[in-house]
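Scroll down for the structure; my scribbles are underneath it.
One protein chain is absent from this view; the other protein chains keep their places.
Note that the chains are named A and B in the order they appear, and that numbering of residues resets to 1 at the start of each chain.
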């Protein structure tokens, strides 16, 4: 299962690669692949110790560099490492196309070594204050721990970094991703990976009831994602948000992802109609936040904030409402209270640290690339590897075609101008 | 296993995306992703009840919206849902580039809610007439249930919809897909998914003999696919079908897929040489149907009919011939008779329903997009998301290159004309 979740890195990479312009494609790809390597190293050296070492209710304190980790726990290490890499990857999306490479290196080390591990210690380690006996915090597959943490970091990053050049100029056209198929590929892989993400969070399969819980988690993920996708597609189509009213592929995809994020927290304990409602609300919430950020001139090329922060927050509420014995069944509000407390703590911790980190980077001028580099693209200037080198596309078929078409275009223009002259 | 089969949706999406022109890429991608979501909703609400609810020999009658479904069965639900989505996806291929989006929404709901579930009830539910004790129908992984159903629907759809504008004009060039790599990506994912599709159909792993059956299913799938691909590649190369004689990638890929479809029915009970023969015949059959449809001016951009209907039909015959104790071993023809009966019933049911459905859609004028939209492409007009937005590819390297090349091209042309003048 960890192996399949690992594949989600590929999904994020292509979702992001498709959503940037061709001149920054290599840049976003290298960020995503380094997320894996950096997480591998940082989580090995520091992160796992902070997360699952023995310690106090705030953080763990031993097993640095997995020294002293028993062999049985290696599979668990791998599973948790993949989660850490996922949390870090979310951020690179909202900061795409304008973030400096050095700043990227710094923030991804800090996120995977410190920010995320401590959150996961709170909720998933035996010692953590959200996992202790008195607590009723419920977050099965990380709506809060993974997605809210990543989403809030993405929001802070996007705000401090500022929008891309020309993004909110009234006279320039929308900035679009350069390739819908690449984004779609990423989306499909993420849908596939989410099934493993939510199913695998049971983390065991040999106990009585495990198989049922895993199956329930997967079915709920499918249903919530389906309703999320259809909901946001239809809302976008009606145009109530003041935006265009087309059948948008990216809205359907992101709505589905938001639905899947929202069901993370409770996918093992919800009845199926509950995940249906969760998905619908997640789809609506996604499109609301998407529109809102646009209004506030926060530039998030990937909608990472709307998907992960929106979905994550709602997920923590939804589990308290719809789980068997939850509030809509007349249960107590204890889970809801604890989940809200947990969400606030996560937002304060991750948000606070990110404000300090990104703020410092901005003050010393490392956060953002110079405006010339932003216009020319980072692939050639920074990485020396244009994503689609013009020299490797030199084929007769294109030039013949182009020459012919240019000729025709030319003629058309002539006709047009003569029309105008008349 | 179900999770990996789920990934086949991604395979279909990219096989189809690569096979259409760039102006309809977003359109086909959104169809494929919605197949998942629509199947998720329709199969949850209606389909599963018709397929595996308790009922009569024609259809099931309870467990609508999975109410009353025990937790043990959720994994089974997920597995069957993925199959339903697969059957629906096959159809979108043959109707690509000219089918109206509303028509698409309607037919995919009907396919996943009614047409496919009832067929699967017949063959795979305990109550179904093809699964009853008297029946000898054999269809392990759905050559008939999934692929023949999807294939016949694809055929009916393509015929009623008519060919794409300019497809069979004698003076216009072939319509080609816009990207072989995307199609290849889809193909590779499908090969990968088929291993899980056929292996996973055992649906249990803890009984004695299960592991052996799964292993046999997978090895047979590999062998049949390999021979199918090589066979159709070589036949195409010889040019006996009156077509060009190049080493065609798409022929090799589609031949292999046809081989894998054909082995579905008997992959658990065939000797390995049997799957070798099955693959070879499937490859030949694929290329025959491909040529035939071309002659009949039926436009199937994806060869979905040749792969799934051809492979599916032959698979139902092949299992009767080559299984241990089958006809070539001197066994009785009972399985063959039942399988042919089953195939006819499936074709009558799925074909009949599709004729009514697509016929009605055509009569009310919802089936096909207007000719202007077909020429300009649906991505921009319908979805507002061109797959490769020109604005996001504005890079200096391309313009410098293009200007230089255009100049050179221009000069070449001048030289050529002056040559001619001399």
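Please note the rule applied: a residue touches a chain if its C-beta (ideal position, glycine included) is under 8 Å from a C-beta of that chain, and two chains touch if they have at least 3 such contacts.
Values in this document were obtained by computation on a predicted structure and should not be read as measured data.
Residue in contact with the omitted chain (choice from A:25, A:86, A:125 or A:275): A:25. The hidden chain makes contact, of the residues B:70, B:170, B:206 or B:238, with B:206. With the whole complex as reference, residues 4, 21-23, 173-181, 184-185, 187-189, 191-192, 195-196, 199, 205-208, 210-212, 214-216, 218-219, 222-223, 225-227, 229-230, 233, 244, 246-250, 252-253, 256, 272-273, 376-377, 380, 386, 389-391, 394, 399-400, 402-403, 406 of chain B touch the missing chain. Where chain A meets the chain that is not shown, the touching residues are 2-3, 6-7, 9-10, 13-14, 17, 25-26, 29-30, 33-34, 36-41, 44, 65-66, 71-72, 74-75, 77-78, 81, 101, 179, 182, 185, 379, 382-389, 391-398, 400-402, 405-406, 408-410, 413.
Just so it is clear, only the chains that are shown with their structure count from here on.
In whole angstrom, the spacing between the mean C-alpha positions of chain A and chain B is 32.
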